[in-house]
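Please read through the structure below; I'll follow up with questions.
Only one protein chain is missing from this complex, and each of the others stays in its spot.
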Amino acid sequence: MDSLTVKTAKREQFVDITGEVQDFLTSNRMEDGVLTLYCSHTTGGLTINEGADPSVVRDILVNLERLIPRRGDYQHAEGNSDAHIKSSLIGPSLQVIVHKGRVMLGTWQKIFFTEFDGPRTRKIWIKWIAG
Amino acid sequence: MDSLTVKTAKREQFVDITGEVQDFLTSNRMEDGVLTLYCSHTTGGLTINEGADPSVVRDILVNLERLIPRRGDYQHAEGNSDAHIKSSLIGPSLQVIVHKGRVMLGTWQKIFFTEFDGPRTRKIWIKWIAG
Partner (left out) sequence: MDSLTVKTAKREQFVDITGEVQDFLTSNRMEDGVLTLYCSHTTGGLTINEGADPSVVRDILVNLERLIPRRGDYQHAEGNSDAHIKSSLIGPSLQVIVHKGRVMLGTWQKIFFTEFDGPRTRKIWIKWIAG
């Protein structure tokens, strides 16, 4: 199965994987269809948001932390319950449309792997459906 | 690429696009498969929820605003960080099942474009995969 590898550097971080996703499509001459991206980890996720101003990602992370702090009413012993909760709020699976060999994104959109319990090495699985 | 256009009238609003989605399927004689709907904007999203009682949508918007207020610890200078955060919580991409030419929805379900930084004219991109 195809995959992307992402190395994160901090506990919480958004990693822009748009370039890697486009390279995957180009290398495999995938022209028109839907690409499923899947995060195989329970303390990360996948989202799309603004990539132009890094303050946007900062604001998302800071406010998720405000809502779901690292310490709280948690029973899971690994100390990363906040990361599991954020993972389900952001979601593990993402679909993007591919048209004429390009991943279709709005003007300001980038595809992000969202790390909530790094630093770690992460795998994003990929499945192409032509259509 | 196929798309729907949605004009929103307020800063925050759910717009029921179920009829437009069904019309798209009917016009194109799409019978069985999966339809990917994609919000090409970083301050909107797509969701499915109850459409019968408008209080449900009101309660979702009011309580998202309670959790992620318009003013807060934000560094993004455009004053719409709350909208970006809500966009990632609701999600940009949605898949619906199509069976015998009908978008399959539960009794109370409607498909909504979720506007968090309107009023604007928005594009929802569409990709059909037969199956």
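Structure notes:
A and B are the chain letters, set down in written order, and residue numbers restart from 1 in every chain.
Just so we're on the same page, contacts are C-beta pairs under 8 Å (C-beta built on N, C-alpha and C of every residue); 3 or more make two chains touch, one makes a residue touch a chain.
As the structure is a computational prediction, the values presented were derived from the model and not from experiment.
Across the interface with the omitted chain, chain B contributes residues 33-34, 47-50, 53, 55-56, 58-60, 62-64, 66-67, 89-91, 94-97, 99, 104-106, 108-109, 129, 131.
Looking at chain A, the residues touching the absent chain are 1, 36, 38-42, 67-68, 72-78, 81, 84-85, 87-89, 91-93, 95, 123, 125, 127-130.
Operating definition for what follows: only the chains that are shown with their structure count from here on.
If you average the CA atoms of chain A and of chain B, the two centres end up 20 Å from each other.
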